[in-house]
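Once you've had a glance at the structure underneath, I'll fire off some questions.
All protein chains but one are shown in place.
== chain A ==
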Amino acid sequence: MQRWPVLLFLAWVCFLFFAGIGLFMSGFLLTRIELTSSSSCSDPLVPPPWERQSLPPGSCWAPQRFSKAVLVIIDALHFEFARFNPAKASPLPYENKLSFLHHLATSEPRHARLYRFRADPPTATMQRIKGLTTGSLPTFIDVGSNFATYAIQEDNLLAQLVQNGRRVVFMGDDTWEGLFPNKFFRSYFFPSFNVKDLHTVDDGILQHLYPTVDSGEWDMLIAHFLGVDHCGHKHGPDHPEMAKKLTQMNEMLKSLVDHLGNDTLLLVAGDHGMTETGDHGGDSEKEVNAALFVYSKTSLFGTDPPEEPEAIPQVNLVPTLALLLGVPIPYSSIGEVMPELFSGDSSAVSAALQQLSVYHINAKQVDRFLHSYSLVAQDLPAEQLQRLQELLSSTMEEHTQFLAQVQGKTLVPPELESWLGSLISRFQLYLREARAVCTQSWARFRPLRMVGGCTLIATSCLLCYVESDSFYRVCLLYPLLWGLVVAVLLVLARVFTQEGPDLLLVSSWAAAASQLVFFWHWWGQHPKQARLAGSQPPLASVGLRQRIREWLGLAFPMGILLFRCGAMFSDSFVVAEARVAPFMLVSLVMLLVGKLHWDGHLTASEGPKQQLLGFSYRREIWYLLCFVAALLVCVRLSSFFHQCREEIPQCRPSLFLSPLASLRNTRAKNLFYLLCVALLAGLVYAVRRWLRHYGNLNSSDPLVLFVRWGFPLVVLCIACYWAVASSADDSLGKLQELVQVAVVAFPWAVYGLASVGLLLLLCNPMTVLAKTTWESAESIVTPYLGVPTSEVDLLHVIPQIYKRMQESQKSRLERDSCRATVAAYGLGSVYSAALVIALTLLGFFLMLLHSERMSLAFLLLFLEAFVLLHIHTCARGLAGDAEPFSVPWYAVISWLLAASQFFYSTGHQPIFPAIHWNAAFVGFNLDHSTNLLPAVLVGANTFASHILFAVGCPLLLLWPFVCEMPGSQRKKPKKEPREELQEVEEHMMEMRLRESPEKFSTALLQLGLKYLFVLGTQLLACVCAAMILRRHLMVWKVFAPKFLFESLGFVVSSICLLLGISLVMRVDCAVSTWFSQLQLR
């Protein structure tokens, strides 16, 4: 048996996929690290003391210019919507509607101004709100944030306002509620979810806006209107509805300005623009081009507005607004102040001095942020940071000189002005470059990498498909070699060009190269194969028909797979996947039964007469139908354990998800507890029963002893842990400390026992008891029927005798007068027994990580897997498969569908708030020294079903052999001498696999590749969906998380698959040693 080549090949394929995933991720997922620090009034950033004395009370960092501000956010207010062009004769529905802004800007040019407001991608509303309040570039994953909530953890404008005692009032989009819990002095939230609803939010705001403004009980008022955005999504911008909506906004602004006082700053902003179809999310010009309008009743600007409105990045709003309102700039802000707002109507020199001081504060704050960021993350290039640092320090030096001269009053106006101007422009340069550096690494999709990753995954899928069908030997050496060569070359090139080797790029190039070489080799061998097959003309035509038939046979499982992949492209289907996956699974199984019937495999066709008169069904049919019914019931029952997503408001999460401790009713709690423990015990009983049935529980090896005694012990520990964890805290009183210890000790006992079990399994996975009997010469093969001692019969054992071993024994013992036969109990199911034990241990571990009542779902999982295996075996037996060594596609696909079904049925959803974070604290008292262990625990919890199904995947190959029950062929009329030999061969079970080690290893390889192919196809669908739909409204809420969960699931699954296959190989190794020892005996 080729063990290492097979494992190596699978590992290589996994590596290809991983490289693809990594490449795609680096192009698609914008990541950044969130800093938890926040600015405060007393930070040593403030200007020199002589300037500080002039700070009026209530101001921080810079003098307060406005005591109040109104921020009106009109969602998706594109710049073109706000611009007014009187020359236009026939404006489009969205043009020239906000005439009031134009009126203000022309009648009071020093009070009002319109800007282009450049949004940074991703232009999704939530990311934009984050950006508008933190002044940073939020990405899809802001590492460091608490995934359990969407709440903004970073320092932000609202937090600064609240910290400095300002009252913030909010009305509008309820996304803000999740982002800023308990930050608002008063708030009016309206549901934002229904995109079809144009009016609820806007009408709600209008109802409260003017009374609130008039009441004066606020310092900052935020109103977030959603109508324009929803109108875009529903009708597109070019629609009469949009005209109505914008006119309504115009009226709103008109009356709002009437209600404002002189000390109030009004800002009207769009969080992003929209495309021609009304969507947003990406980085195209139309999406990022929003509008900002600034107005105040006191004079704001020292100069008249420029001809063409200036374009400013969105991050500039935060520092500007913070300093205008006299609060510190949020810590992570990378924006630049808008200088013209700080000039007022004083003289040019004093205005410039004021601007210089705010620039100085701004630059220092950005520098502080960049410094702290570079300490925790390396994603900003070091040499650029170095350059920025140099730029800033030289400017600072000059600034100090300048201030000294200003104080000494040695400067004359023209010189002063020019120096001022140059200083300001140097600060500006610094701030802009700093922002550019951040943008470059945080807020840019890299299409090339995305396409590359996608291609790599697609070709890997193709490779799996090609290889899983071929019958010639895999060619692995050259691809690996070439991959290595390319990798080494790239690393060398990188080293010579003084660049740090980018691991991701190197590995993906290596993957691509090795793949290319593989396909080249394959292509070279393929024609040969074809020629060989085509050498016999009559066979070729038969081959064609056969091939067409095979292709049609493939069509039905592949069709289901295709449907499943297609479903990844619709956000509604991804949201409803918890119900789609079981639907597909049920359909697949029903189709299988239907197909078996249609092909006439279900009816016994003994003779032509019988065929006409009565269609007597075979007895196995009833087994099959019962199993199918059991499967359907399992699938339906498992839907009672679902978690909810917020996209389906009427959904209620399963009651079983909450821990028992949260139950008020003691009786119900006790009942549930007993039920869970009983079911756990039942699982152990069933496993032991199964092992005993196949005779794997007879030997006295440590592993068997562990199964006998360790399993109940594990159950006992879990039961104790559940009891302790679910008991009410206060009722225990003095025992509190003991409980604290127990809560940690019992999980650790389970972890320990489970790992001991797995170690034992690795050291000696044999669960075989050998008995040597000495008998007369004739009965070489009888021991199967023999060994009729009552003791053995009582044990329900099925002894397995290995023919070849017997023969060798025979030849060796020929010299002796008597012959020995060895009856090996449980030899026929050694492989499966090891897998079953491993799965049970893993199951215990995973159940421990879930809440108590989820163990019901796990039991369903085991039951369903068992039933699926039996359906597969039955179907195979009925169809009379000629190739026992290849697992059909439908089996693999149904296995994977069950895996994704149970991802949902163990209470998970592919969204971050649905992750069970408390799994990290099973066995830990809220303290973790590293991040690795909690990540492993939470990962194991999340991907529990992926792990179990992937490890159990080899069972698909083994089960039909295990279930090759004695007695099925009994009806055969007894033949003469060869019969007995045949009989023995019939009951070789898994030893049949050992008989042909070459085929066995190929079968394992093909099974692994098929599994990876199906898994990879699903992943490919997710990747393509995320890439193609990156402008979709739901990309950050649905597709990107789905892609992330799917790819993590792929990684976990493939690693577990490798582990499962290597466990089988380990058993095979042990069996070989066992035989050699037997022969030596």
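One rule holds for everything that comes next: a contact is a pair of C-beta atoms (placed from the backbone, for glycine too) under 8 Å apart; a residue touches a chain by one contact, two chains touch by 3 or more; residues count from 1.
What we mean here is this: contacts and distances are computed from a predicted model.
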The complex's invisible chain, by UniProt name, from "Transketolase", "Ribosome biogenesis regulatory protein", "NADH-ubiquinone oxidoreductase chain 4L" or "Phosphatidylinositol-glycan biosynthesis class F protein"
"Phosphatidylinositol-glycan biosynthesis class F protein"
Of A:Glu276, A:Asp599 or A:Glu883, the residue that touches the missing chain is A:Asp599
Which of A:Leu35, A:Leu341, A:Val575 or A:Val677 contacts the chain that the document leaves out
A:Val575
Of A:Val633, A:Ala661 or A:Val756, the residue in touch with the unshown chain
A:Val633
Contacts from chain A to the absent chain lie at residues 196, 570-573, 575-576, 579-580, 582-583, 586-587, 597-600, 603, 614-615, 632-633, 635-636, 639
